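All protein chains of the complex are present and in place, except for one that has been dropped.
First chain written, first letter: the chains are A, B and C, and each begins at residue 1.
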Amino acid sequence: MGLWFTEKQTDNFGITMKVNQTLHTEQTEFQKLDMVETEEWGNMLLLDGMVMTSVKDEFVYHEMVAHVPLFTHPNPENILVVGGGDGGVIREVLKHPSVKKATLVDIDGKVIEYSKKFLPEIAGKLDDPRVEVKVADGFMHIAESENEYDVIMVDSTEPVGPAVNLFTRGFYAGISKALKEDGIFVAQSDNPWFKADLIRNVQKDVKEIFPITRLYIANIPTYPSGMWAFTIGSKKHDPLEVSEDRFHDIETKYYTKELHKAAFVLPKFVGDLVK
Amino acid sequence: MGLWFTEKQTDNFGITMKVNQTLHTEQTEFQKLDMVETEEWGNMLLLDGMVMTSVKDEFVYHEMVAHVPLFTHPNPENILVVGGGDGGVIREVLKHPSVKKATLVDIDGKVIEYSKKFLPEIAGKLDDPRVEVKVADGFMHIAESENEYDVIMVDSTEPVGPAVNLFTRGFYAGISKALKEDGIFVAQSDNPWFKADLIRNVQKDVKEIFPITRLYIANIPTYPSGMWAFTIGSKKHDPLEVSEDRFHDIETKYYTKELHKAAFVLPKFVGDLVK
Amino acid sequence: MGLWFTEKQTDNFGITMKVNQTLHTEQTEFQKLDMVETEEWGNMLLLDGMVMTSVKDEFVYHEMVAHVPLFTHPNPENILVVGGGDGGVIREVLKHPSVKKATLVDIDGKVIEYSKKFLPEIAGKLDDPRVEVKVADGFMHIAESENEYDVIMVDSTEPVGPAVNLFTRGFYAGISKALKEDGIFVAQSDNPWFKADLIRNVQKDVKEIFPITRLYIANIPTYPSGMWAFTIGSKKHDPLEVSEDRFHDIETKYYTKELHKAAFVLPKFVGDLVK
Partner (left out) sequence: MGLWFTEKQTDNFGITMKVNQTLHTEQTEFQKLDMVETEEWGNMLLLDGMVMTSVKDEFVYHEMVAHVPLFTHPNPENILVVGGGDGGVIREVLKHPSVKKATLVDIDGKVIEYSKKFLPEIAGKLDDPRVEVKVADGFMHIAESENEYDVIMVDSTEPVGPAVNLFTRGFYAGISKALKEDGIFVAQSDNPWFKADLIRNVQKDVKEIFPITRLYIANIPTYPSGMWAFTIGSKKHDPLEVSEDRFHDIETKYYTKELHKAAFVLPKFVGDLVK
């Protein structure tokens, strides 16, 4: 046996994994931050005891957050990432040559600092000249922005702790204002097995503000149930109607242009949540 | 804390869940059988310490094993299920009105017996008049059958213990012989995250025997990684080319006719396994 | 891995053991009762998720609760056991030929019922003609008794749940009243490593009522820290001054007449608790 980290994903179910060593552990101003070296998944970031990202499976989340909205928008130039201090979404965003500027706003500078140190494969592009990193409250940043971004990506923790404001109708209204007239946003939306109500509520809230609202899914083995959901709200462009010539080659391990569409084909019980 | 069941899905990773009580535990002639009542997933069948099926998420596996090949075949009448003693696949098979006979061959009668007792929602259709249940070695049953079945479904345990023969090239050759000339078979094929080699090998073996070989996936939260793969080998009918009018309404919670096709759209790293 | 029961003995420390099967699990009127078959300790009784007794190590607790006060008293005839529904203390009490009557008062009849069924080695003497079993509140039974018992043994659970009254000064005063003029009582008093304050408080309370107050210890591997404490309050007879000819042979696995005295020789940090 030895040293194992267990995340109780619900009161009665969880995942457990062998830990070789802790690399850093700290109570930041906002949350408990642990960087651990796991045997199965490589280095892993935990916030408040929940798996955020790991070297081995991070590509799924980061590719699927970034490329679905970026290929949906015809010419994404100015991008905002709220949360995402590990830098994985930024790394994917920069694969799109149309992008001129990518702003990362994470409330917790420690996440950025220790991701750079212990997750260089993920955070390595945070120093790119097109990237601006701000340690600030994403909710406030959104509130102060107007008609500015082509794509906004909400890469938040669960709706407990510092991220609680990022799951409110007011936040989605702010996002709409912060987006340009053909803007699009995506937000991670937890999983349909254990958080059906959350998904339903987010869909309902977003639908009231955005004419095009969609849900898509991806398989992330270290996240609860292995099936993760993402909500898209879009003012004009529909992710289901991207023309073939919009796609261009990028290096990925999960995303493909075929999967771009297939990810929106939901299992029946998931589809029922968003009707 | 209390009583928790942990399945180490790899040497260094696993799932853990609260158990209210054990309902039955027995070393059968073939394997360790445990029926447990879990708080999160309801009653659950374990074989050799591995999760086989649970009341709450069994629908994914059983629907996806059954309906993909059954809707691919234009007129499935005679069906064979190898393994699957819990009865879940049979239950789904019987939803197809074309089916005249469904034979279940499981090597371990105890699995059938205790599934009927503790998993009635799953095993309840094993007494249907169209069903014949045989407690026998599936490998031998296949070897003795010729030009008999429209669809064969291999619902086996992992390739350790009693199921080891069910992952051999000889077995696939036997299946081909047992199928009619336009027959089709499906086999559960573990997961792409931890068992990439197994998937690659099964694909290679099946491709040598069946002109049409495909891989599709589904999300099963209690199985390793949450992403489960299924291999199809078909003599004539391609699961990707089912005409719209072949589908008819059946009651499902996971399968839809849209998902029938989307399930074959693989994440890039999975698609790379089957090239 | 498989099925393991873990008792968190403190918030940050505990024991964990392999469970073959649950034999019975029930929320009784008073507490959660689990009877489990463990691989290491044999059948085991859990109340509210805490180990009460196991077939393999029960002899320590039961012998040490019973024989220390019984050999201290010169002629114990009428004995009361409060709690102890598993019957282990009663079994030891009956080894003393002077005993004419032993009354067991446990508030939870289910503990008695399932101990008889699943712990026959422990509970087997509850049907002895000298034994009276009452399902009743021990606190009330004590309050209604006067000048009646030679020895009272308090074999309670922790001071949470149904046993909370059994750790109060009022209870010790009641015990004094219920005892004859040379009576003696013993109570399990948890462990010095994690519950120093409890031991200190019990000693202080008992000292105010009984002229002779002592603490002794025994090693119980399935109890927190492995070192368990017992408090003695005595009106007249000192357990440290038992004459050699008082002892007689009884069959034991832990208690000896030499250990009778050595058990009162406390490690320094434990002795400091009772000064």
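The rule we apply is simple: a contact is a pair of C-beta atoms (placed from the backbone, for glycine too) under 8 Å apart; a residue touches a chain by one contact, two chains touch by 3 or more.
What you are looking at is a predicted structure, and each value in this text was computed from that prediction instead of being measured.
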Considering the complete assembly, the absent chain touches shown chains A, C
Where does chain A touch the missing chain, residue by residue?
1-8, 14, 19-22, 25, 34, 36, 49
Logged for chain C, residues touching the omitted partner chain are 6, 10-18, 38-41, 57, 60, 193, 217-221, 224-227, 252-256, 258-259, 261-262, 265-269, 271
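Here is the rule we go by: only the chains that are shown with their structure count from here on.
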Chain contact graph, described as a line, ring, star, complete graph or other shape
line
Quick check on chain A against chain B: do more than half of the interface residue numbers occur in both copies, making it same, or fewer, making it different?
same
As a multiple of 5 degrees, what angle does the CA superposition of chain A onto its copy chain C give?
180
Cα centroid separation, chain B vs chain C, in Å, comes to 53
Two-or-more-chain contact residues of chain B, please, as numbers and ranges.
6, 14
